[in-house]
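Of the protein chains in this complex, one is absent; all others appear in place.
Naming follows writing order (A and B), and every chain is counted from residue 1.
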Amino acid sequence: MDFISIKETADKLKNKKISITELSNIFIDRINKNANLNAYIYFDEDNINHQISSLFHQESLLNGIPLAIKDLFCTKNMPTTAASKILKNFKPTYESFVTQKLLNEGSIFLGKTNCDEFAMGSANTTSYFGNVVNPLSTKKIPLVPGGSSGGSAAAVAAGLCLGATGTDTGGSIRQPASFCGIVGIKPTYGLCSRWGIVAFASSLDQAGIFTNCVDDAAILMESIAGYDNKDSTSANIEIPNYYKSINNDLSGKTVGIPFEYNISGIPEEISIIWEEAIKTLEKGGVKIKKISLPHTKYALPTYYIIAPAEASSNLARYDGVKYGFRSEKNESLDEMYEMTRKEGFGKEVKRRILIGTYVLSAGYYDAYYLKAQKVRKLIANDFINSFQECDFILTPTTPSAAFPIGEKEDDPIKMYLNDIFTVPASLAGIPGISIPYGKSKEGLPLGIQILSKHFDEQTLFNVASYLERNNE
Amino acid sequence: MKIDKKTTLKIAKLSRIKIEDEEVDELSAQLSSIVDWVEKLNEVNTDNVEPLSNVSMAKLPLRKDVEDLNDKSEEVLSNAPDKLENYYAVPKVVE
Partner (left out) sequence: MNNLIKGKKSDWEIVIGLEIHAQVKSNSKLFSSSPTKFGSSPNSQVSLVDAAMPGMLPVINEYCIKQAVKTGLGLEAKINQYSVFDRKNYFYADLPQGYQISQYKNPIVGEGKVTIDFRDGSSKDIRIVRLHLEQDAGKSMHDQNPTKTYVDLNRSGVALMEIVSEPDLRSSEETALYITKIRTILMYLDTCDGNMQEGSLRADVNISVRKPGDNYGTRCEIKNLNSIKFIKQAIEYEARRQIEIIEDGGTIEQNTLLFNTQSGKTKPMRSKEEAHDYRYFPDPDLLPLNLENNFIEKIRREIPLLPDQRKVKYINELKLSNYDSSVLIAEKEVSDYFDSVFEIHEELKDSSKLVANWITSELFSILKKNEINILQSPISSDYLGQLILLIKTNKISGKIAKDVFEEMFINKKSPKDIVEEKGLIQVTDIDEIESIIDQILETNTDKLKDYKSGKTKLLGYFIGQAMKISKGKANPKILNEILLKKLT
């Protein structure tokens, strides 16, 4: 039996074509056989068996469905490392709001997936637990899966789970989804609770989903979205039935094509798939509107001021006092802090903390952080204005297909440019989905991104579903 | 260079991250280039623009003043690298 979609698998479970244990064993076997991908940081068969034996039967679709959880979500029965040495042995005594929701519906967690350390990266090359390999790599050239949620993307793409959670701060779900040829969605800021997710950049972080198809993404998004009174930025709104409401009839809708996403130097193949997607939408009765998001080119610099600034503060708690790694060099309190954080954090994390500290420091706050928050407002306004003229926006997800591991490591900025199409939406807080669309010259997957208004995830599912069905 | 060695060491101190001498130069160069890159924002006219500190459009939620009486000392200390009875232990601070 093949297991690609949650919906189909749920039917098989319901019709007793397969048992929960048998199902999980298939995935356990696959995970063992694909250890070279290094997609999982934590994987323990006993743990899975224990989950199954203590499972209460739920009527829900997700009952018995095996999922993978990005190791940024605090899980009670599995360690949570944030892919960092500094949390190597951390065992939370609490369950994140999002993962608790999945557990409440009876899903099985196969393990914790690898990612960039503290979610900082675009290639899953900064993890303390080693790089993740894109399942589409050949033996000769290991490719990056994207980041930061590289492990979750690789796990879904390689069939090592039926769906996975990720987090997206500047593109950390959408970009790896594109590199691995799967579906990835970042919801509107505030739709999902951040409680229990290791914080990177508080005003940007959002939990999201990787799946093999759009239907599954809608199913999982419905499960994880919802108000949490423990998160003061959580949106108090009712979650629609995304899955049941998917409507492929897009006639009369208008798609916005942002002029500024036509970046020079982008490989031709990216423009080709973009054009194809536009044509496909046209065939479905969608009107095409050229729009302008004039502040697009400032999005990355804006992000790389705000995100590190917030991160520098969020990561101050990793100090060797309450939990996590503590350096043996601890003669004085300050020495303990300095050595713990020197030894416990990787290079990229340290770089970002330093940048963040710098831009917030005395004399620089106005010039950098305050300035960036103002430009952010302009970027957000660009989207708000454009949604007066269109119902959704279509762009490529990434400026390239997956690249070999080791590339772009010499200059941090080269790595940052991977997020050029995904970051603006993060800054504006609007939702975005990436679906696989077309292939690069080398036959690697490319992705197309759909963006919509705040809390209009339904449009994302509708458009994504349509494109998925009409993909050549 | 925007961020010189002295500044790098100062920021590192503020961030409580020890930087070894061998690392300072490369780090200063990387930080400088990032800062140069983000200064692109100076091209944008932001007169009369309000900063956007949070995309959430909601009101600040308020919590009722009801205390949770459960003693969680065991839980919060469970991951502590060093503790004694119910205290966290750290290297001694001299005031």
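Quick note on the criterion: a residue touches a chain if its C-beta (ideal position, glycine included) is under 8 Å from a C-beta of that chain, and two chains touch if they have at least 3 such contacts.
What you see is a predicted model, and the numbers here were worked out from it, not measured in a lab.
Peer 1: Can you say which of A:6, A:23 or A:74 touches the chain missing from this structure?
Peer 2: Counting the whole complex, the residue in contact with the absent chain is A:74.
Peer 1: From the list A:28, A:120, A:155 or A:360, pick the residue that touches the absent chain.
Peer 2: Of these options, the touching residue for the absent chain is A:360.
Peer 1: Touching the missing chain, which residues of chain B?
Peer 2: Residues 13-14, 16, 53-54, 56, 58-69, 71-73, 75-77, 82, 84-95 of chain B touch the chain that is not shown.
Peer 1: Identify the residues of chain A touching the omitted chain, counting contacts across the whole complex.
Peer 2: On the side of chain A, residues 73-74, 80, 82, 87, 90, 92-94, 96, 194-199, 201-203, 229-233, 309-310, 312-313, 315-317, 319, 321-323, 333-334, 337, 357, 360-362, 365, 369 touch the unshown chain.
The rule is short, and it goes like this: only the chains that are shown with their structure count from here on.
Peer 1: Could you please state the distance in Å, as a whole number, between where the Cα atoms of chain A are centred and where those of chain B are centred?
Peer 2: Going by mean C-alpha positions, chain A sits 23 Å from chain B.
Peer 1: Considering only the defined contacts, which chain B positions touch chain A in the complex?
Peer 2: Residues of chain B touching chain A: 3, 7-8, 11-12, 14-19, 27, 30-31, 33-35, 37-44, 46, 49-58, 60-61, 63, 75-76, 78-82, 88, 90-93.
Peer 1: In the complex formed with chain B, which residues of chain A make contact?
Peer 2: Contact set of chain A toward chain B: 89-91, 93, 189-190, 203, 229, 232-233, 235-236, 295, 297-298, 301-302, 304-305, 312, 316, 319-326, 330-339, 341-342, 345, 350-351, 353-355, 357-359, 361, 368, 370-378, 380, 411-413, 427-429, 454.
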